[in-house]
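All protein chains of the complex are present and in place, except for one that has been dropped.
The chains carry the letters A, B and C, assigned in the order they are written, with residues numbered from 1 in each.
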Amino acid sequence: MSGTFTKSMARNVFYGGTVFFILLFLALTFDSMATLPKRDNRQNLTEEVVAGKKLWEVNNCIGCHTLLGEGAYFAPELGNVYVRRGPEFIKAWIKSQPTGAPGRRQMPQFNFSDEELDQMVAFLKYMSEINTNDWPPNVEG
Amino acid sequence: MQYQSQAVAKPYFIAAIGLFVGQILFGLIMGLQYVVGDFLFPEIPFNVARMVHTNLLIVWLLFGFMGAAYYMIPEEAETELHSPKLAIAMFWIFLVAGALTIVGYLTVPYATLAELTGNDLLETMGREFLEQPLITKVGIVVVALAFLFNISMTVLKGRKTSIALVLLLGLWGLAVFFLFSFYNPSNPVLDKYFWWWVVHLWVEGVWELILGALLAFVLIKVTGVDREVIEKWLYVIITLTLITGIIGTGHHYFWIGTPEYWQWWGSIFSALEPIPFFAMTVFAFNMVNRRRREHPNKAATLWALGTGVMAFLGAGVWGFLHTLAPVNYYTHGSQITAAHGHMAFYGAYVMVVLCIISYAMPVLRGRAANSNKAQVMEMWSFWLMTIAMVFITLFLTAAGILQVWLQRFSDTPMSFMATQDQISLFYWMREWTGVVFLIGLVVYIASFFVKGETRAAA
Amino acid sequence: MTTRHIDLLWLFLMFATALSWWLAEASPGAGVTGVVLALAFLKGRTVALDFMGLRGVRRPWPWLVGGWLVVVLAVIAFTFLQAPAA
Partner (left out) sequence: MDTSATMTLNQDDTVEAAPLAPPGDLAVWFFILAELLVFAVFFIAYAVARTHDVALFAVMQQTLDPDAGALNTVLLVSSSWCVARAVLAVDGARLRTGARWLLAALACGGGFLLVKGLEYADKFAEGIGLSTNTFYMFYLSLTFFHFMHVVLGMLVLAVLWHGVRRGHYRRGRLSGLESGAVYWHMVDLVWLVLFPLVYVLH
């Protein structure tokens, strides 16, 4: 009776434990979904911001930059770039790429229209206003 | 080879290795771009190289997993594969679709690719690791379903071992969680929240079931230890994996707009995530020590032990280093993350796929094991690649620590680009170590062409 | 283990619970903290050794669960000594 260690019990514990923790994860997700409206800045989710998000995606910005710390680590964090640089600098910067400085990392020219530049800025402004528990530690990202 | 239909695994393994080479070449391009910023610009911008690097990784591991399943399932179920023809058809569809996607990345600007491939119908592109065009994503689902149908039918008609069931569960989970890649809400926080349901619940969830099943299979074969013993430990290990890993998703919910309590839940559960990896290492060494036969394939045993150790170091130790919220506050999205990602992926998934290839390929080529000469060469490649990866990780960790210090922790923080200039020495060292890794990979491939005395497969 | 033995243990657990409950109303202090933690230890030990049946089982099993109890309660005691209630 003592000292048994059976495969069937190990299997039952696996299934039971897994279902248990999936349910717990779903419960926490449920609570997160209920709490997010107070944190994720959704009241400012305008069409312009949504258009900016699409621009962000179809140009694969995440392939070089990070956004709230996720993405590639090749180019600066942009979740707070609106705070760091302000709207005009961002637009001027995007327009002036690539710099062509020899040996320096290069950003492609995306040929955005003025409207698209505004959308991108609106998206980056939106990102900077999400409650991220004070991340990043400072303005440099 | 006990069953004729196991042979379909062979093209999968060959394709996996071929794509692996591509992944490493693009890794070297990116590594060079880190220090010579305008290298290959504008022909291959960094974001394109990275997309190719990470997508090739995912695709070749999937090829490896599928090949492994096609090899293992007939032997586990003790019956021929449901449909070898379907398996071969899916191989070509997946390979051609994958190749076309990569060609698309390399030849057309990403925005144009998005437009050409119907991204406007359902916007799914442009998110890290999920950059594939919509049609490729749909293709992946179709191939995965056909594949799952094929192996599930095989298991249903044959013997249902625990290893086969765990493998099936992992593969089905892989397909189910991939469906979240089609969900891209316009709210960025929601987008990120469920994006992790693909990425985290893959690599720290269902993929680990696949990893466990592959490792258990090889251990049974090379050690001759009772299936009963190995299978019950497999269950214990994957239980530990999932009870820590599922809520461990929370370590990605610290700074992306999600509620504060995730800092506690995520830290506590992910702090325990090294335990299953440690258990796996102990398990692998234990089984090899208790072996009841000397299998002629020494290389496969080496890969199996290596998987345990390197997965523990990469996923366990390097993950733990920066998983606690107060630490992660400073390290999040730095080169420390890159260091962890490299060693974890290599240690857990690259090595386990190379392990099953190492065991299965000789059998598929009609011998119990490769010649001694070929095995020695393969073991050289093991050490070259593994040690190179250890140093890549160490250099990236050093780069990350310096980066965090200068850019995040300092009272007078440096800008991102100024910091990058400060740490370029580590990037150079990483790049040279990457070359060593490539040499290891070349040696690995060369070992397939070494002849010598071999024993016929049993 | 006899039924009488188990019943006595239950009585002890009830008594200890009543005592900690009563202490919940008492004014906080190092002495109360000590007594409450000691009671928790004795109760936990009873459950681990007698109910869970670890008494007399070969090491490391009693150590693992007993050690768990000791470590957790010791850390709690330490933090309460470090930062007693104002």
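In this text, a residue touches a chain if its C-beta (ideal position, glycine included) is under 8 Å from a C-beta of that chain, and two chains touch if they have at least 3 such contacts.
For clarity, every value in this text was computed on a predicted model and none was experimentally measured.
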Chains in view that touch the one left out, judged over the entire complex: A, B, C
Absent chain, residues of chain B that touch it: 232, 235-236, 239-240, 243-244, 259-261, 264-265, 267-269, 271-272, 275
Contact set of chain C toward the excluded chain (per top definition): 1-3, 5-7, 9-10, 13-14, 17-18, 20-21, 23-25, 28, 33, 36-37, 39-40, 43-44, 47-48, 50-58, 61, 64-65, 68-69, 71-73, 75-76, 79-80, 82-86
In chain A, positions touching the absent partner: 1-6, 9-10, 12-13, 16-17, 20, 23-24, 27, 31, 34-35, 38
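Following the convention adopted for this analysis, only the chains that are shown with their structure count from here on.
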Topology of the chain contact graph, where touching chains are joined (line, ring, star, complete, other): other
Most heavily contacting chain pair (counted by C-beta pairs in contact): A-B
Gap in Å, rounded to a whole number, between the CA centres of chain B and chain A: 23
Two or more partner chains touched - positions in chain C: none
Touching two or more other chains - residue numbers and ranges from chain A: none
Chain B contact footprint on chain A (complex, rising order): 5-7, 10-11, 13-14, 17-18, 20-22, 24-25, 28-29, 31-32, 35-36, 39-42, 45, 49-50, 53-54, 56-64, 66-77, 98, 100-106, 108, 110, 126-127, 130-133, 135-141
Of chain B, residues touching chain A in the complex: 30, 33-34, 36-38, 41-42, 45-48, 50-51, 109-111, 114-115, 119, 123, 125-128, 131, 162, 184, 186-193, 228, 231-232, 235-236, 238-239, 242-243, 246-247, 249-250, 253-260, 262-263, 265, 329-330, 332-335, 337-338, 407-409, 413-417, 420
